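Omission of a single protein chain aside, the complex is shown with its protein chains in their original locations.
Let's look at chain A:
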């Protein structure tokens, strides 16, 4: 797949001296959903803002669909739609007027049919003549998405799209994201809801203190860094783990009623068969067992944690 966005040697140091981006190189493939993860202040929004032209980079080059975002900004920006994190809308304009405004601003000829389609897709049609200030927070968020889609962008940035929105809107939003992807739109999003990235994203990038420390296919990442947890529900609770089990890093949970064993599912020897044999030898019986794959969230927490320890 060709890259629709390529970022090379991007750095940003604010006037205050704060180094928001140390050096970022990244290629986003056409038509993929890319999730950018990272704690607050890691540089996610700075990176998005630079690509969209709101913040000036200190150094580096960025191409959007082959157009340099600085020297050929008209062509580059016409391809990009942005839904920022903050709810910033005009207050006195109607929904219809503000979406029509955005389309014109991005240089597209008026198309009431297209604006209507967007408003219908986002369940905003019956609010089209409402002033924005009369809308709820969730509705305002929909308006901002409608504005970003008004000029039919090929690349869509969603900065924390689901922060503080209710379940219904989240569901609608993901349905819309899938629909856009089916049309070939490339989507780059940041989120704190890691399970969403896990479910939605084709690839994941983790950014920490201005550095992109990892970019990986979501599935591969889950496999590579994923750990499994084996839980054994014991027939008889144990007061303590017998010393014969010291070879495995076990934990006694639930008042001695459960044994938990975390292992690397990709390791050559998981240690599970030998553990089972040893338990049988010791006469420790269990009535049930389950295994659980660690989530992207666990992986993420691990990465952040490792980085803190290294620091």
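We adopt the following convention: contacts are C-beta pairs under 8 Å (C-beta built on N, C-alpha and C of every residue); 3 or more make two chains touch, one makes a residue touch a chain; residues count from 1.
Definition applied: contacts and distances are computed from a predicted model.
A.B. asks: Considering only the chain that is not displayed, what protein name does its UniProt record carry among "Beta-ketoacyl synthase N-terminal-like domain-containing protein", "Acyl-CoA dehydrogenase", "proton-translocating NAD(P)(+) transhydrogenase" or "Transport permease protein"?
C.D. replies: Missing chain, per its UniProt entry: "Transport permease protein".
A.B. asks: For the chain not shown, which residue from A:97, A:214 or A:252 touches it across the whole complex?
C.D. replies: Going through A:97, A:214 or A:252 one by one, A:97 is the residue touching the chain not shown.
A.B. asks: Using the touch definition up top, pick the residue from A:106, A:248, A:263 or A:300 that touches the left-out chain.
C.D. replies: In the complete complex, the chain left out is touched by residue A:106.
A.B. asks: Give me the chain A residues in contact with the hidden chain, please.
C.D. replies: Residues 14-15, 49, 52-56, 73-78, 80, 82, 84, 86, 88-93, 97, 100-110, 147 of chain A touch the chain absent from view.
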